[in-house]
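A single protein chain has been omitted; all remaining protein chains appear in their positions.
Per-chain residue numbering starts at 1, and chain names A and B are given in the order in which the chains are listed.
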Amino acid sequence: MAFKEIDLNMGPQHPSTHGVLRLKLAVDNEVVLRVEPVVGYLHRGMEKLWENLTYTQVVPLTDRLDYIASLSNNLGYVLAVEKLAGIEVPRRARYIRVVLAELQRLASHLAWLGFMANDIGAMSVLLYGFEARETILDVFEEYCGARLTIHGIRIGGVPHDLDGALVARIRKVLDGIPARLADIRALLDENRIWKGRTVGVGTITASAAIEYGLTGPPLRASGVRWDLRKDLPYSSYDEFDFEVPLGRNGDVYDRYLIRLEEICQSIRIVRQALDGLPEGETSVKVPRVLKVAPSEVFHTIEAPKGVLGFYIKSNGTDKPERVKMKSPSFINLQSLEHMCKGNLFSDVVGILGSLDIVLGEIDK
Amino acid sequence: MTPFVAEVLIPVGKVVAVILYPMVMVVVMIWLERRVVALMQGRLGPNRVGFQGLLQPVADAVKLFFKENIMQRQADTFLFNVSPVLVMFSSLLAFCFVPLGEPIMLGSYNLTLWIAESPVGLLIILGLSSISVFGVIFGGWASNSKYPLMGALRSVVQVLSYEIPIGLTVLTVVFVARSMDLVEIVRRQEASGVWYGFLMPVSFVVFWISGIAETNRAPFDLPEAESELVAGYHTEYSGMKFAFFYMAEYAHMVLVSSLVVILFFGGWLPPFPSVKALSFLHAAPGFVWYLVKIMFFLYLYVWIRATFPRYRFDSLIRLVWKWFVPLSLLNFLAVALGRFLL
Partner (left out) sequence: MPELAADRPDFRQALEALTGRFPGAVLSSGVEKGESAVRLRKDDLEAVLRFLKDELGFNVLEDIIVLDNVRTAAEGGKRFSVLYQLYRHPGASRIRLVVDVGDNEGLASAVPVYRSADWAEREAFDMFGVRFEGHPGLRRIYLPDDFEGYPLRKDFPLEGRDGGV
């Protein structure tokens, strides 16, 4: 039996496609020839909805975009609105936003770690990663009552203050994460099976990565130093001291190491923010019905998945004229074919996992 | 002891025991796997059905029994139905030749703890367990779907490739024991005072790892990996047929563990026979020791599953052809040389 070219279909229901994603594959005896992702199964018409809601009503809907890291969506949209309306947020609120955003980055990367390890077969790492993530979600729950779609960053500042008890709790959580991470690293980092499935798999060079518009950890794994927290700092990120980990080979293993290192750097940033938390208000008074003069902005932040951007055009009323979201996973997914070409069929799952996509963000 | 009892009842009883023994072990394994893997992952696992969840396998069996028997219209009906049977059949039949202990004297009757003893018992067991390959390929083909077919092909290549190191390592044991009769092999280990697992550790390690690959267990479970091919060659099966594949896999695991214990770890022999201080260990019958050792290897199966990621298929095949086959050949030569010189 000689197979020449088979067309295979992964999804939309499949245990490893991280949501409802369909991948049309053409394989030749296990080697991948073509990959075509088909998206749109989770399309909810967000952008149309946003044109019919006030600026403040849009914020909780942004939670549902990248639902693994909802605070970063909140932050991206809210910063764009504040730039548009010329709202200046107090320093304490900016620091609290950094704490929340970096804790969210931690939670997002831990979830990613679990999913990716599970796809490659190390089932226990899924549970270990989620155990660590639970501690962070409990902090969010104590902060504003929600674990997943958090809506913890609002226009003008943050809804609640971080009191002493919550700060102590966050510190305790941060102390506990490195131990869990060490467990996971001991299981995977130098494991022959893990390395055999990730080293040299799904490589993309730096120039090809920029060509495809890749952003976030996959781009940094190819050696490109691009982190908006350093290049175009927002929300007081320039007041913190942290490193941007870079990879060398741009393969799945490098993306894995980069995200692990980003977890450590995020812990560092949160500790600095908590140590230097300034006095002041946690938010500025924003009118209940916010009317914005006609203008437009395009603002980007470094979300856990990549560069997240919001374009907002205002028309003088309380509802935006147009809101467009630039989703990092949408653009990153386009490079999947390039990364998968020439690799084996079993690697597709690993490469897709290393891209860290969320369908909510892709499909809006 | 009347002839009726000795010639009819006891053999029938032994056959029933042979069928029940792997089935009971399967039930135990289902529970063990789910609880142990759960506890290793920091969660509890099934602990509500019965004491500590011990009735969970019963609940699973009842559930599977009542599930709808789905079959595609284009599936090859005969092969589709026969493949779970083949896989189960090959595992169970091999148990006929697995001895469980030294014969027990019941009055004047010598009760042997096996159904059949053959001078080539080891060979027969290896041959019988290879029949399961047919079941796999029939199942994959008859499902008339791409994923099961690919899974079946991979599984067949994997099993056939790993038969070679198994054969070679088993040969080293046969060389040292000068017999292919499993009962003889254990008696030789008793006579020589050292278990073959310690005498030939390379053989043991290669046999154990190849055994894991033979049974399609993690980290060699790519043919049935959920995240890649949904469920490999048994994707299209549901209900009792799926249960058969599932149970056959566990039965095969028990068979491999039994072989490891008999060939390399002294079967039903208690450890440290020459140490006077530990002579209380001899109080337990051989069968108990045998079970303890098998349980240890079954636990090892589960432990390995919970820990390691999955081998990609080409790495798996590269491992056997580039490493295990040459290693087992060299090992065989070394053992042969040793036997010749000593």
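By our rule, a residue touches a chain if its C-beta (ideal position, glycine included) is under 8 Å from a C-beta of that chain, and two chains touch if they have at least 3 such contacts.
These figures come from a predicted structure and were not determined experimentally.
S.K.: If you put the missing chain back into the full complex, which of the shown chains would it touch?
M.R.: Spelled out, the missing chain touches these shown chains: A.
S.K.: Looking at the whole complex, which of A:His43, A:Lys172, A:Arg192 or A:Lys341 touches the chain that is not displayed?
M.R.: The single option touching the absent chain is A:His43.
S.K.: Looking at the full complex, which residue from A:Gln104, A:Ser222, A:Thr300 or A:Ser354 touches the chain that isn't shown here?
M.R.: A:Thr300
S.K.: Which residue from A:Val224, A:Val252, A:Ile269 or A:Ala303 sits in contact with the chain not drawn here?
M.R.: Within the whole complex, the residue contacting the unshown chain is A:Val224.
S.K.: Name every residue on chain A in touch with the hidden partner chain.
M.R.: Here the touching residues of chain A are 39-40, 43, 45, 47-49, 52, 83-84, 210-213, 224-226, 231-232, 295-298, 300, 307, 309, 311, 313, 321-322, 324, 326, 330-331, 333-334, 363-364.
As a convention for this text, only the chains that are shown with their structure count from here on.
S.K.: Provide the C-alpha centroid distance between chain A and chain B, rounded to the nearest whole angstrom.
M.R.: 45
S.K.: Which residues of chain B touch chain A in the complex?
M.R.: Touch residues, chain B against chain A: 37, 40-43, 146, 218-219, 221-222, 225-228, 230, 305-315.
S.K.: Chain B touches which residues of chain A in the complex?
M.R.: Listed in rising order, the residues are 6, 8, 14-16, 30, 117-124, 126-128, 131, 187-188, 191, 193-194, 196-197, 344-347, 349.
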